[in-house]
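Of the protein chains in this complex, all but one are displayed in their positions.
Then we have chain A:
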């Protein structure tokens, strides 16, 4: 293991790649601290300090941008617009036939789809930065905060200043996207996911320290122990898969023989990854948003349904909220797996290349069998996702930590997923030169 690590740095090619990746990550973090023009840095800092630990509406989004959002920095939007854009483009594949044909076209069609994603990212960047700046200008960014500084985050109220901030933040979104692509191209691992990884990991120390400060040292140690256990569990489930054996018929084309080998279709327990968690939390965020828009004027009692939403759907520690969150995640897991893995397509492809699952006829029965296995294996997968996502909410009740509780929810899934993927890539790079890699 340690020899392998030393070997990474002795391989000039790999050393350059890792260096490049680290450089980009450093630039990304640096940019998250540069405030956008016309933002009053001092006021933002006092306001942040005053609101430490309270969970506002923008927690999840703020988590994805590594705290840059609430600082109103030039990289405030972070990687979020790109994530949203790729989710939208992927979902549109089901709706728009043109996208589906592009996707099936292979490399050239998929690069067109990527290009659409990029345009959509910029469009979403304009939209989200406008929203963010409008909210910051009205002073509602930090919820119902009583600190006076929170109302004066922006120094210049003129229209051109607002416009300038919007285009600066949009350009920042573009720059982040480009940095991610550069890492994918010249560095190690997938750039976009590494940048998300960086943002999330950067909030770890401060939120852990917050627990240590507010709850005492024993709780801190307990949380650390639970965290390590959770990481072990997540790695275990993420790597577990069911292997459906596939036999390929031997074919002779000219003088060459093809096929005749045994392979398998790996079906992961958690095929959907973190996407269902992101879906569910953004969907549950909607009622809170609606309730916020319907706040009554001072002195009047709010409408009955607004109170109901405020009581049950805004705070994360209510059982009803937890139940809905859990059910939504289970539902979305099935939905997303159905989108990403199409049993009929796989069965068709297998038939085309002379493959079959031993004991099952090619074509329709194969598709049905795959569907059966997939449905059954997704059930524990979805329950696992739901439980992991509920961890921070449980911690909210048990330890009194805020929703950014580091070991749970989307953050732990992303951290472990991206970490595994990156290590695998470094490993395959190492194996191009030596036989033994990092993983055994």
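The criterion applied here is as follows: contacts are C-beta pairs under 8 Å (C-beta built on N, C-alpha and C of every residue); 3 or more make two chains touch, one makes a residue touch a chain; residues count from 1.
Convention: contacts and distances are computed from a predicted model.
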Between "Protein-export membrane protein SecG", "Large ribosomal subunit protein bL32", "NADH-quinone oxidoreductase subunit N" or "Cytochrome D ubiquinol oxidase subunit II", choose the name on the UniProt record of the chain that's been left out. "Protein-export membrane protein SecG"
Thinking of the whole complex, not just what is shown, which of A:32, A:71, A:190 or A:333 touches the missing chain? A:190
Check the options A:119, A:217 or A:236 and report the residue that touches the missing chain. A:119
Among listed residues A:178, A:305 or A:372, the absent chain is touched only by A:178
Contact with the hidden chain only, please: which chain A residues? 31, 34-42, 74, 82-83, 86-87, 89-90, 107, 110-111, 113-115, 117-119, 122, 155, 160, 163-164, 167-168, 170-171, 174-175, 177-178, 180-182, 184-185, 190-193, 196, 238, 268, 271, 273-275, 340, 414, 417-418, 420-421, 425
